[in-house]
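Take a look at the following structure, please.
Left out: one protein chain. Kept in place: all the others.
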Amino acid sequence: MKTALPRACCRAVLALAAATLAAAPAWAQPIRIGVITDKVGPAKPYAEPVTAGAVFAAKELNAQGGILGRPVELLIEDDQARPDISATAARKLVDAGVTFILSMSLTPSTQQVQTVTLETRTPQLTPSNSGDTLTTQIDNPYFWQTGPLGSTQIATLLAYAANKNFKRVALVGENSDLGQLTNRSFKAGLEKTGVQIVAEEMVPRGSTTADPQMQKVRAAKPEAIFLTGVTTPENVLILRSYRQLGLKMPVLGNFNLSVPQTAVVAKGLLDGVVFVDAFDPAKPQARRFIEAYKKENGVEPYNLNGYGYDGVMLVADAIKRAGGTDKEKVRAAMQATRGYVGVLGAAGSSYGFAEGKRTGFDPNGMVVRVYEGDKQGKVVFSGAQ
Amino acid sequence: MKTVLSYLAAAVALSAIAFLLGAYQTDVYRKLLLWIALAISYNFLFGISGQIAFSHFSFYGIGAYTIVILITQAGLPLPLAVLATVAVCVALALVVAIPATRLEGFYLALATLAFAQLFIVVLNEGGSITGGTGGLASYRLPEILGVRVAGPWYTVVIVVLMLATLAIVGRLDRSWFGRACRAVRDNPEAAAAMGVNVRRTKIIAYTITSALAGVAGMVYAFVDNTVNPHIFGLENAFLLLFMVIVGGSGRMAGAILGAVLLYVMPFVLSPLIGHHHALVFGIFMVLAVLFQPRGLIGLWDRWQRRRRQPPAPRPQIAKGEAVKREGLA
Partner (left out) sequence: MSDFLELIVSAAASGCVYGLVALAYLLITRPTGIINFGVGEWATVAAFGAYVALSRVELPYALSIALVAALMLAVGWLTERLTVRPLVVRGAPPLAPVLALLGMLVVVRELVSLGFGPDPQPVPPAFGFGRLELGPLAGSYQSFFIIAVAAVVFASAWYFFERTLAGKSFEAVALDRRAAALMGINLSRVTALSFAAGAVVAGLAGLLVAPNVSAHYLMGMPLAIQGFTALVIGGASRVEGALLGGLILAVAEQFTVRYAPVPPGLAMGVPLVLLIVFLLVRPAGLLRPREARA
């Protein structure tokens, strides 16, 4: 009798303590994820929607109890599209204790941040940058890229056009960093398949017309034009010249032509233009994302939002598998990502980092669509086989 | 009047700060010191010598790229690379200065603006030498005698650079050369009549200040361990101009004030105002120029004067003195 009461008391106290600890999420340390985006500079048209997707993902995660029971906190920094500020912002985030940094700004910004993440051993992911050199120029085991690489884009386009047997093509783009990178990727991809590039033109940013460049293209008589420009105003100039000069050969564009605003500005110019996209709205994950996003934000999302969403979700998945926020464990978990099906990517494709590689977008994950009038048509081709 | 002692004291104080800062603050501090060094040398070019040039930041880039190329591609040891970089900067500055100084006012501005854009084009098209649009990365400051200068010690290097720039420019400013530059700025014909070689003065001023910018660039290359064309774009050239103007052109204190203010402001504003911070920045600049057209350093001057004046002057004298003090700031 005398010992039973204290033992019961002990058990009660233990039970109470256990219950308190289990209720801890309310007071748990948040998991901090850093986001570097561009709020005022030339990357804003892309960075803003990608960040919006990331914010939505964080909200969704928290509504479902967070990661490992801990709430997710996004720390958002503005690098003004200036790479040196990007590096400073990254240091600020590292000092604030983030487990992961998401880079949504320009390609050179993402690269400059890598010197910081390499030095501080902080995991870094860019969910939207597509420049192929980001994972090759600096050997940074803490950096991953899940944006659709330029090389993947051209491989997909070439696979789609395989039966057309193009022998002579033209490359037209503009002179932004990403535009030039995309141009190089496309060129490499084309030359690998033995296609001859008869014209390679670049429309400088701020031009008032693309006529001289397109006249040169016309004179070279290519069988197809591959559009490598990523800025909408210059793409509109190119397409307008294309129509004005009476050019008829097929136009195959990079994934920046999939951004919906292109159709708003290039009205009447897009009919028949082929482009690659990472978004298949018929995919169940995509459908669910569209519905949930619309309900939360009142507007229908598009592919750029999906990049940010997938980025946060991939990071969350890695942290879950790592069982905590230890940066080395998270790094290993991230590198071990395989078969993760996100919002973006063709049906049947998934994100994953093959042995030793840090580019995660499925090489068969892009789809090819064709503009019908001003509307983005259905998926006509998928993958790069 | 800074003596060697006060420079040493400043060096020690500024370096001591470096050892107290965390990684993020160190980064901000280092870049702040570099901007101050740039503003000081630019102030001499723009404010004292009266040359409106947008090429300053490009020389910053030339210095940065040159040392990286020499170290990674030519494989030169650090001391030799440093000397070679300085030589390249001086040589290039001279090459640009000779034709550039034939131009006046806004023509010079336009020519140097074109030069700055041309620099970016060359960087982008430089293939494997400049790394093209991606620039150069994956390099580190090489060791000297087995020692690698890093962390707070590298910050000390930047402190020394900034103070050295201050010392050199200050010396020039106070010497007959500074007076010659001012004379050329204000009235070239009168200066020539007094025996000043206008052309040579301008060339020397341009060369020295651009070379100083190049040396700062050399030091910058190892702060982020990355150089790419984007860092050295036009927006920064304009920002430098603003710093010097808003602070007070022609005065070194003004340049320092402008650099500190305009560099630190976005960091302070951004968390407070979110993505409107650029707008606030613009409004601030307009207001600053409207209310203190000769630079915010004027406010400091006024505060100094007020500190030194006797507390309650008698009415008649007060009015007279007030009129005299209210004169052109």
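Per-chain residue numbering starts at 1, and chain names A and B are given in the order in which the chains are listed.
Everything below uses one rule, namely that a contact is a pair of C-beta atoms (placed from the backbone, for glycine too) under 8 Å apart; a residue touches a chain by one contact, two chains touch by 3 or more.
Values in this document were obtained by computation on a predicted structure and should not be read as measured data.
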Among A:Asn62, A:Thr120 or A:Gln215, residue touching the chain not depicted: A:Gln215
Candidates A:Gln29, A:Thr136, A:Thr193 or A:Gln261 - the one touching the absent chain: A:Gln261
Contact with the hidden chain (one of A:Pro42, A:Pro250 or A:Pro281): A:Pro42
Given A:Ala87, A:Met202 or A:Ala286, the one touching the chain that is not displayed: A:Met202
Residue, one of A:Lys164, A:Lys192 or A:Arg243, that touches the chain absent here: A:Arg243
Those residues of chain A which, in the complete complex, touch the missing chain: 40, 42, 44-45, 48, 175, 180, 200-202, 204-209, 211-213, 215-216, 218-219, 232-233, 236-237, 240, 243-245, 261, 264-267
Hidden partner interface residues of chain B, rising order: 99, 102-104, 106-107, 110-111, 113-115, 117-118, 121-122, 124-125, 238, 242, 245-246, 249, 275-276, 278-279, 281-283, 285-286, 288-290, 293-294, 328
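The working rule: only the chains that are shown with their structure count from here on.
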Between chain A and chain B, centroid-to-centroid distance (C-alpha), Å: 38
Contacting residues of chain B [partner chain A, same complex]: 22-28, 31, 124, 131-135, 137-138, 224-226, 228-231, 235-236, 266, 270, 274-275, 277-278
For the chain A and chain B complex, residues of the former touching the latter: 39-40, 77-78, 80, 82-85, 87-88, 91-92, 94-95, 106-109, 111-112, 114-116, 120, 131, 133, 137-139, 175, 177, 180-181
